[in-house]
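For this view, one protein chain was removed and the others were kept in their places.
Moving on, here comes chain A:
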């Protein structure tokens, strides 16, 4: 029986009343042993006997058309089967939740690195050899590859509240600064991969994908077949960070080649393919303006940005997302400019918007604090708005002030001293703070729970991209059904299972978790009925059902399977209230006064992110995000050629994610207790992206505190720090 639940009113905290006591505990992930022993099957691991290997061929021009592909150039290579081009091939991965095919360019080339063909061979080595040696003849066209030279630049209407111009001109103290951030790659450890196999007109695709429900439609639309003929399997994914939200060119190529050859085809992107064609985070240029009274009341906020994307993509990095609801002002204004360029397309990378927007926004606020002579923590505390500054909605749950105060206390903020006042040898030491914010969402999701005796199975097409979905869904079902979590089996990532949100936007746990909870709740009702008690007097614990003075073991009570499915979706609470995760990041850095090297010495994130389902996986998410904060502040930048736009940093030796030595031993995360009754039936908020949002800002503010100088172009590599020191 289905149960469609719409989030129209705040929900009771039922999970707090249940008795198993596993919610929130730092339970080890059940899939851990499989992962560390190499037995978890990732997409490319499912080889079959008859399978052949495909390697993508990249375009080596920026824009134009493939005139001819000379197959004879590779025919002599032993094992080469075919060079396949097809009008259904896709130019780049689909954007998150697209549910339809991305651009299918035919023989047109839109950027350097675009996949234009797939070479299939009996071995991977032969396919890769042929992909590199294939002779391709092009017709070329001119195209702009930098936002500065683009001729297709569109500025949107400002989003405003109050009268910014009036507030700005009346401000007693102002800050007006421009910042730039580099393009980012998700750089997931597992390269994008797919294996496709056809049977009776239907295709099964094993691929590293975050959103199976949408990916199924994307593949069907790409191939021009009915979605009922598509099955997608993605039980394990080696990191996504947004880069596997949408169906990718490797999956389309595998499906097309497998259909043509009548054999299963595996296409694994090389690391260089990944950098060339997987959606990047746009570089940004951001102008931030703060106006305030001398007493430290913010009066005006403007945050204008310029981002880029290739033509045909609807996505534009939502840079100012958090700037619109963190602080209050009399006038606020946000304007985005989008430049079309012929380069690797842009899309969602972990915390789209906040990850780079908050670097600039929180740095500018810090500069305002300095100008006003007000402590940066205090300035933030003094300017928290009553309600959402843009639309007046009340916050559903917001402990930002507590996070700031608690963090300041724990971090020893009071001792931080004047800018440039602390040193050890040639290193200057400083502390910085930044707020954290990441809007929270609930996305339509279904889940099925089956109970027989004291064993349960959870089934949903939700994915686990390394985040801990297997753990938390087991915990939710175990809590609701009174079972040991080891008695709950979780099946994920199969498009034949009930469709969930998928992993994206930090909404997976909220959405699939709520659906699982509601399905389990339906089963509770059936248990109560079987026991003969009222549902609200039922207690389930350790396989025992109790209520209204009755008691029975589930093994006696549920001898035939109870199966329930539930669907949850957002409703009126998302209009009546504004839900977001909040937090405060603190960082201490050392800056070498001669070399400009920056070392992060310790970090603290104090976060209020709704109910914590699993303390361990939540902490891992928060720390992972904070490490990316180090990356975006200090090390990460995709560089491209200014003439033809090709990506220059095409491997992990040149694209610098933080190494272990960049991460301080002291990475502390504190969760403040919180329930968000308006968010969803389990009172959770998104966790995956809050850790990154603002973390880099705290580091950049710490650099300014250490040295008394500010860097405006990020990442703050040694050359840029030195330029600031010498300025």
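Note that contacts are C-beta pairs under 8 Å (C-beta built on N, C-alpha and C of every residue); 3 or more make two chains touch, one makes a residue touch a chain; residues count from 1.
Just so it is clear, contacts and distances are computed from a predicted model.
*Asks:* For the chain that is missing from this picture, which UniProt protein name fits: "Phenylacetate-CoA oxygenase", "Sulfate adenylyltransferase subunit 2", "Phenylpropionate dioxygenase, large terminal subunit" or "Xanthine dehydrogenase YagS FAD-binding subunit"?
*Replies:* Of the names offered in "Phenylacetate-CoA oxygenase", "Sulfate adenylyltransferase subunit 2", "Phenylpropionate dioxygenase, large terminal subunit" or "Xanthine dehydrogenase YagS FAD-binding subunit", the one UniProt assigns to the missing chain is "Xanthine dehydrogenase YagS FAD-binding subunit".
*Asks:* Of A:487, A:524, A:650 or A:685, which sits in contact with the chain we cannot see?
*Replies:* A:650
*Asks:* Of the residues A:48, A:68, A:132 or A:666, I need the one that contacts the missing chain.
*Replies:* Here the residue in touch with the unshown chain is A:132.
*Asks:* Identify the residue among A:118, A:220, A:233 or A:634 that touches the chain left out of the display.
*Replies:* A:634
*Asks:* Quick one: say which of A:596, A:610 or A:629 touches the chain that got left out.
*Replies:* A:596
*Asks:* Need a quick check: the contact residues on chain A for the chain that isn't drawn.
*Replies:* 58, 60, 78, 112, 125, 128-129, 132-133, 272, 424-427, 429, 590, 592, 594-597, 599, 601, 634-635, 639-643, 646, 648-651, 653-654, 656, 658-662, 715, 717-719, 722-723, 726
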